[in-house]
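Note that one protein chain is taken out, while the other chains of the complex remain in position.
Here is subunit A:
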Amino acid sequence: MDLTAVREVVDGQIALPWRQGDAWLAGGTALFAEPRPGLRRLRDLTTLDWPPLTVTEAGIEVAATCTITDLLAFAETPGAPWPSGRALIAGCCRAFSSSFKVWNTATVGGNLCAALPAGPMISMAVALDGTCRVRGLDGTERAVPVRDFVTGNGSTVLGPGELLRSLTLPAGALAARSLMRRVATHVWGRSVALVTGIRGRPEGRLTVTVTAATSRPVTVSFPCTPCPGELRGRLLPALPCQLLLDDVHGRPRWRRHLAVHLAEEVRSTLAEER
């Protein structure tokens, strides 16, 4: 929709002091989806022309402005390295409740910064042990592990004027056995619970992450594959009521049940794969 209070759209490359009412603009699919009476100026990042994906032996660097469509195309390229990691990336891309038409312009960084509980790029980045490159207005950068980047429903560690430059997914996580499972009320709809699991990083360790059911990612980790009771015993206390979402898509008790149910599915599937 029209952002009626916006007065100006400026090139993101121009060094300007940050002021109230400024917002970084990437794909625009989140910003333009709601009235934003507080926004006066958009600072367009797409003019920076960051290469969407940089693949090295160390892993993948995904530019914040990389579109979901580009990431999905990369993830589904036949015969490329890290089949397990790429399958998880593809699964998370397809977990968006929005249309492929939205993916054409929506960005990976935009999804991380929106910090919504059902943000599938958050699920993906946490599962694959990603690191955020955060850049200040003065060009200084800091690295923030993705699991610390999202602090709650709609909030991140970004300070005023700071932006997300990229997301790095390490080769080790991409190579490890990993898995994503989710439940949505419509087959291709919004996730009410999404669980990822990754095994063998470091060797034998199982890490399970719950997103979508909770206001921020919740991770439990085991030195080796636990039994079902152990997993449940660790996960349940990690999912207290105040962390579980309560909205029209699902009540907290149900979301917790689904998270535990999916986590067990992930655990047993990864345990079988040898």
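The working rule: contacts are C-beta pairs under 8 Å (C-beta built on N, C-alpha and C of every residue); 3 or more make two chains touch, one makes a residue touch a chain; residues count from 1.
Simple rule for what comes next: contacts and distances are computed from a predicted model.
You can't see one chain of this complex, but its UniProt record names it "Oxidoreductase", from the set "Chemotaxis protein CheA", "Biotin carboxyl carrier protein of acetyl-CoA carboxylase", "Oxidoreductase" or "ABC transporter".
The chain not shown here is touched by just one of A:12, A:109, A:200 or A:250, and that residue is A:250. With the whole complex as reference, residues 1-9, 25, 27-29, 32-35, 37, 39, 42, 44, 46, 94, 97-102, 104-105, 183, 185-190, 247-251, 253-255, 257-258, 261 of subunit A touch the missing chain.
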